[in-house]
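Heads up, one of the protein chains got dropped from this complex, but the rest are sitting where they should.
Right after this comes chain A.
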Amino acid sequence: MESIGVLMMCPMNAYLENELQKRYNLHRFWTCPEKPAFLETHRNSIRAIVGNASAGADAQLIDDLPKLEIISSFSVGLDRIDLGKCKEKGIRVTNTPDVLTEDVADLAIGLILALLRRLCQCDSYVKSGKWKYGDFKLTTKFSGKSVGIIGLGRIGTAIAKRAQGFSCPINYYSRTEKPDVGYKYYPTVVELAQNSDILVVACPLTDETRHIVNRQVMDALGPKGVLINIGRGPHVDEKELVKALTEGRLGGAGLDVFEEEPHVPEELFGLENVVLLPHVGSATVETRNAMADLVVGNLEAHFAGKPLLTQVV
């Protein structure tokens, strides 16, 4: 039987690599010195792509692989894949929803607490020996603060449930109002920001939501408000964010994602009112294994002619 060519776009998980290697002819795209030549050579044997939050498949790559049947993303976000092109050419797309919902929601709450209670600074304060010379300053209470969530999907809902445990009133913005959820709806992100102490980005990245958190939103959030981004870097106008933070117009930010990962604006490194993480929303052993199993499971189902597990297109 002819071996199925699978193109993996970047290093993402050793367990996933092994499982793909066992089943398919796995090509590691990041190790190819001459990518155009590689694609030319293998264009007729590659039937699947495995991408993630950093690298997927744009229109050009899809055109370069005429035998491509399926793109299986090691992420729930699909912003790296040209979905329109896939629909046009009948290429199937799968992602990893649900298995990472809890991890991302947990991290959002963790970012809020670390930011408001200055937990990273507290840790450094003690570990540098400074506590001997005086107590750390007062920080900001989380319980009872209003939380405004952009996007009330799986992840947004999980964040809301957790924040309610801290007696936080929940506000939200989404494309359409959801009448049964019991949270307060705001028809624009600016109004959401005006009425919330903590603004959390939890929607998909699309053309409509790019820079959904812009200068106007940050000004509405204000010097006592904080922004938490566990979505995608481009959700936020990063240049404006840096200015708002360094000029004191925004109270603080907890960020797991950035516009040009792994590059983070260095102006943020010296700020005490930010928490910066290297895109670890789903980065636990348990969840990455579950995501890998979904990627492999979807590919196996596709090549066996069975129903896909988590089909998007």
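Just so it is clear, contacts are C-beta pairs under 8 Å (C-beta built on N, C-alpha and C of every residue); 3 or more make two chains touch, one makes a residue touch a chain; residues count from 1.
The definition used in the following text is that contacts and distances are computed from a predicted model.
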Could you check which of "CST complex subunit TEN1", "Ubiquinone biosynthesis protein COQ4 homolog, mitochondrial", "Electron transfer flavoprotein subunit beta" or "Glyoxylate/hydroxypyruvate reductase HPR3" matches the UniProt name for the chain that's left out? "Glyoxylate/hydroxypyruvate reductase HPR3"
Among A:143, A:188 or A:206, choose the residue that contacts the chain missing from this document, as touch is defined above. A:143
Given A:63, A:88 or A:123, the correct residue touching the omitted chain is A:123
Using the touch definition up top, pick the residue from A:20, A:71 or A:109 that touches the left-out chain. A:109
Filtering A:34, A:135 or A:207 for touch with the omitted chain leaves A:135
For review purposes, identify every residue of chain A that touches the missing chain, sorted by number. 11, 102-103, 105-107, 109-111, 113-114, 117, 119-120, 122-129, 131-132, 135-144, 161-162, 164-167, 262-264, 269, 275-278, 280, 283-288
